[in-house]
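Missing here: one protein chain of the complex. Every other protein chain is in place.
Take a look at chain A:
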Amino acid sequence: MDQCKLIFAGPVGVGKTTAVAALCHGRLLTTEEDASDVTRLHKDTTTVAFDYGVIDLDGGDRLHVYGLPGQKRFDFMWEILAKDSLGLILLLDNSRSSPCADLKFYVDAFRGFIEQTGLVVGVTRTDSHPLPVLDTYRASLAALGFKSCPVFEVDPRMRENVVMMVQALLYQLAPELAG
């Protein structure tokens, strides 16, 4: 494993671009354009192709990180970017109306991919919106057939939170790498 790749997915405004930026120390390529749909209610710009950054891992390996566009109309990009990735980090936003429905939507959309690779779930905005609790997500994941998927509360602005999710994913894929 010298060059590897992973993807961040999740609903609009959850913090995918922020998470990739935090992970890569702000050195990233973004394709943000002015939002003209309902996204505008939450933020001014939205990712239309992908966010991209790269980090060097211990041992000389390089990890290429892609943030996917959130809106369903960009699902062709999801397919393109998921190809040959190690796994998916799914971010969910506790301030949205039904984050468990979001979970089901993205797990179903990526099912074929994550069954072959790995999945880690990060829940954002839990400080202002404590519900649902992580156990609710764990139960939903179990019902969807991903009982052992790690779930975290995260702040995508905090690099150590994002690193924790990446480590959990790598550990899931190759337990001998842990440490």
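Criterion: a residue touches a chain if its C-beta (ideal position, glycine included) is under 8 Å from a C-beta of that chain, and two chains touch if they have at least 3 such contacts; residues count from 1.
Basically, contacts and distances are computed from a predicted model.
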Exercise. What is the missing chain called in its UniProt entry, if the choices are "Phosphoribosylformylglycinamidine synthase subunit PurQ", "Phenylacetic acid degradation protein", "ABC transporter permease" or "Roadblock/LAMTOR2 domain-containing protein"?
Worked result: "Roadblock/LAMTOR2 domain-containing protein"
Exercise. Pick from A:21, A:35 or A:63: which residue touches the chain that isn't shown?
Worked result: A:35
Seminar exercise, completed: Filtering A:6, A:19, A:63 or A:77 for touch with the omitted chain leaves A:77
For this session: Kindly note down the residues of chain A that lie in touch with the hidden chain.
Result: 29, 31, 33-37, 39, 46, 48-49, 69, 71, 73-74, 76-77
